[in-house]
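Below is a structure I'd like to ask you about.
Missing here is one protein chain; the remaining ones are kept as they sit in the complex.
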Amino acid sequence: MATARESARRSTKQGAEPHVGIPNDQLLKMYRDMVLTRRVTDRMIALQRQGRVAFFISGQGQEATQVGVTHAIKRGTDWVFPYYRDQGVCIALGMTARELMLDLFGKAEGPCSHGRQMPSHFGHAALRMVSGSSPVATQTLHAVGCALAAKLRGLPEVCITSLGEGSTGQGDFHEAMNFAGVHKLPVIFIVENNGYAISQPQSKEMAVKDVADRAAGYGFRGSVVDGNDIMAVYQTTRWAVEEARRGHGPSLVECKTYRIVPHSSSDDDRRYRTRKEVEEWVKRDPIDRFQKYLLGAGILSEETDEQMRAGIEEEVTDAVRYAEQAADPDPAEALKHVYAHQPTGFP
Amino acid sequence: MATARESARRSTKQGAEPHVGIPNDQLLKMYRDMVLTRRVTDRMIALQRQGRVAFFISGQGQEATQVGVTHAIKRGTDWVFPYYRDQGVCIALGMTARELMLDLFGKAEGPCSHGRQMPSHFGHAALRMVSGSSPVATQTLHAVGCALAAKLRGLPEVCITSLGEGSTGQGDFHEAMNFAGVHKLPVIFIVENNGYAISQPQSKEMAVKDVADRAAGYGFRGSVVDGNDIMAVYQTTRWAVEEARRGHGPSLVECKTYRIVPHSSSDDDRRYRTRKEVEEWVKRDPIDRFQKYLLGAGILSEETDEQMRAGIEEEVTDAVRYAEQAADPDPAEALKHVYAHQPTGFP
Amino acid sequence: MPVRSVLEAIRDALREEMADDERVFILGEDVEEGGVFRATDGLLEKFGAERVMDTPLAESSIIGVAIGASLNGLLPVAEIQFADFILPAVNQLISEAAKLRYRSAGDFTCPMTVRSPYGGGIRGGLYHSQCVEALFAHVPGLKIVCPSTPYDYKGLLKAAIRDPDPVLFFEHKKTYHLLRGEVPDRDFTVPIGKAEVRRRGDDLTVFSYGLAAHYTMEAAERLSGEGIQATVVDLRTIQPLDRATIIDEAKATGKILIVHEDNLTGGVGAEIAATIAQAAFEYLDAPIMRLAGPDVPAVPYAQALEDWYMLNTDKIADAMRRLAAY
Partner (left out) sequence: MPVRSVLEAIRDALREEMADDERVFILGEDVEEGGVFRATDGLLEKFGAERVMDTPLAESSIIGVAIGASLNGLLPVAEIQFADFILPAVNQLISEAAKLRYRSAGDFTCPMTVRSPYGGGIRGGLYHSQCVEALFAHVPGLKIVCPSTPYDYKGLLKAAIRDPDPVLFFEHKKTYHLLRGEVPDRDFTVPIGKAEVRRRGDDLTVFSYGLAAHYTMEAAERLSGEGIQATVVDLRTIQPLDRATIIDEAKATGKILIVHEDNLTGGVGAEIAATIAQAAFEYLDAPIMRLAGPDVPAVPYAQALEDWYMLNTDKIADAMRRLAAY
């Protein structure tokens, strides 16, 4: 069994040719997913500031992690248990800008909750992305249970679940890791380590530098990867997915990244971190970085890039227009779906 | 920081002169505490079989761990958050055979719960042993909180808490370890690893051999020690206590041991383990082992041993007589102590 | 018809459901070995380790994993060793299991059953005696079943396993061996959400469930000899309540007693009383009475204290007499 340290090394040793084994069209799709994610969330910020939506939360800065991870799985076969920042996961999985905007506006047609949950409580039955709640880390156990069922039923399915580094403090995360280890389940824990849990720096959440160190205590692999390097994220997750599919059990992949925006539209991050720190990270923006790489490697041309971005703008604009005009949920339906069959209520 | 492996080595490297630094009278007291613990629990078994008490649970086989740990702390200053097998902790801490028997019989005078809890839910205000519940691992968080208060108040107090290896699967254990690590608290987690959680062998509880491996994931020391070697347990815990008192933070000490009896009076361990396995461990009985050592080292004579044991028999017999005749709790008091001041109930 | 204890009825239901539907599997602590009450005895041998599975000692994971497995085509039957130990799993039950269907407007569901022994009278003290049903009876999205007869145990457990929603199936541990009765060998279910009128009388109506329902029947038989005729309603399902039956049977006699072992304040009896006080007010001939456990944190251990806490036939008969005389 590889220790956290070993596999961390393994995953960063890809150095020489980081995109080896990733076809060009996939690289371009990854890039497009990242840009689309960013532009969708940019627009969400604007909509909230304009008072057109009540609330908004995003993972800006974490797109390489989210898109990289998701490209490593088999969409439609594998299961996804994301967390509230995972717009990049949603888009890479196949959710459309329209669907994300429907969710933001709380519309009946929104695939995540049909207007019942706050935005960013992702879920999409057709895409095997399971509806999540707000209390953090609970979804990690659902991923484990889903992986258990896959194993018991002999299905070649892998489950991935993501959460923030602060959320690893929850008891449920420990129980999920432990259960997955004991039963050697095909599940991958993605820790999107952005250094903060709302206002609290990582040092107030744990006494170690790497969450990945904990995997050894559950008998499986833990890797640390530069979460702003989409190819590294992809390669590491890919390897973990293959291991899981081969019956070699779970992995933890810790992606070191940063959210370059406040926690949510209700947060003012100037209270707890310097502008300088944020700017440093903005300089390391994962999208710019990947763009440069693709241009340098001749995989992307300036022209294609511009065309792609223009298409994305249209897509986002269309999405907002569509979602804003879509129907609100009907209160007459609000008593439904408590149970499969509505009980006769109070007379 | 010492890793689990390093400190495990450290603690077993005492080899040459295992009792170095432990005064003879303390060695003899340790021995007496072990024998008294065993004889008290022997009698409890008998009383339950005779139908004189309803229920009984013990840590027979784990006495070296329990007594060794407790001798390493400052009694009356340090705080103890034990678990249900810890008769040896109770006795080494200063609880009398009478008090344990009062608890067993559920008598009003019993110091643990005054007849309100099942036996073995230890607690003793004067001895700084805090009343425990049945749901496992909850007490580890109380120990952490108590250690936090000691640190905040600048008191030189250390908190120890014990639990079984199966119980480390609970979320609360993770949260306790994590909190203790972040705040570098004077708390020591004693894992009494007896290989089973009721019927489940360790392999069904975790995918690792040593729970101590997990400590590194929380940023502090983890040690593995032969829990049937009282001097090794003592030395390792002693070291951990000193580190804690010096402000060097928490430790985890994993004591590998075995319960040579069924889980409780309600359990039939023939269903899940062979007699051969149990007999192997009975041969490694920690009390016999320590007795031999003390005799060999000339610290204990056959004669002193016999006298000591005779005294213990009397003590236990007296305890049973006293406890059985003691007053039962009065139902007229049963509504008390829900709150400090009893609310006016239903009219 | 064969006579079965409660425990045997439970075991029969599990075995039959597992044989009939390969999606059904059991997970929990010590279940492979048969469980501390032996409810799963023999199932490992019959169905193998893939369908009877020991879990780590962590209740939140038992429930969370069951939810996840139910999402992927299985029908988990999770055992929580004692109902007292369901508390570490409350977040998974209330935030997740109860709300998954609602929060996705039906796109995701978690058909699962959680079995757990509850209740006192076996010298279990504070933490092996608790009734926990009222904690969940406030939570829409969960179903809660507390049967009292071996017949209902079997029929309701089968119904729970087949139910498309999460069901908490609470088993009064004192009744495991105490209560015996006729139970068909064949397949049958008892509908969740339906109360059962166990006996009818004109003088008063008593609502109860679980062990208390058994004592209530004994008390009613005793009072019958004294000329007091009681209707006894066994609620069986605690959530969703069978309000129609409750209201009808309350109206029929106008004198209402609600009996449960769980402590009084905020117990299931409060909702029954409130329902009747609103919907059957004009039919009431007496104050709505509740007889329940005292408002202490749980059943204390010493025999004298346990006796003080627990219901029995005498206590119930006394309350019925008092109400009948009103």
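We call the chains A, B and C, going by the order they appear; numbering starts again at 1 in every chain.
Keep in mind that, in the parts below, a contact is a pair of C-beta atoms (placed from the backbone, for glycine too) under 8 Å apart; a residue touches a chain by one contact, two chains touch by 3 or more.
Please read all numbers here as calculations on a predicted model, not as lab measurements.
Interface note: of C:62, C:110, C:134 or C:211, the residue touching the hidden chain in the full complex is C:134.
The chain not shown here is touched by just one of B:113, B:167, B:193 or B:264, and that residue is B:113. Not every partner is drawn; the one left out touches chain C at residues 60, 84, 87-88, 90-91, 94-95, 98-99, 102-103, 126-127, 134-135, 137-141, 239, 241, 262-263, 265-271, 273-274, 276-279, 281-282, 284, 286-290, 295-298.
Although one chain is not displayed, its contacts with chain A can still be listed: residues 54-55, 106-108, 113, 115-118, 121, 133-136, 166-167, 169-172, 197-200, 204-206, 266-267, 271-272, 328-331, 334-335, 338, 345-346. By the touch definition given at the top, chain B reaches the unshown chain through residues 79, 111-114, 116-117, 121, 123, 125, 130-131, 133-135, 138, 140-150, 152-153, 155, 157, 159, 171-172, 175-176, 178-179, 182, 333, 336-340, 343-347.
Basically, only the chains that are shown with their structure count from here on.
Between chain A and chain B the centroid-to-centroid distance comes to 44 Å (mean Cα coordinates, whole Å). With centres set at the average Cα position, the gap from chain B to chain C is 37 Å. Contacts with at least two other chains are made by residues 171-172, 175, 178, 182 of chain A.
For chain C, residues that reach two or more other chains under the stated contact definition are 55-56, 58, 60-61, 88.
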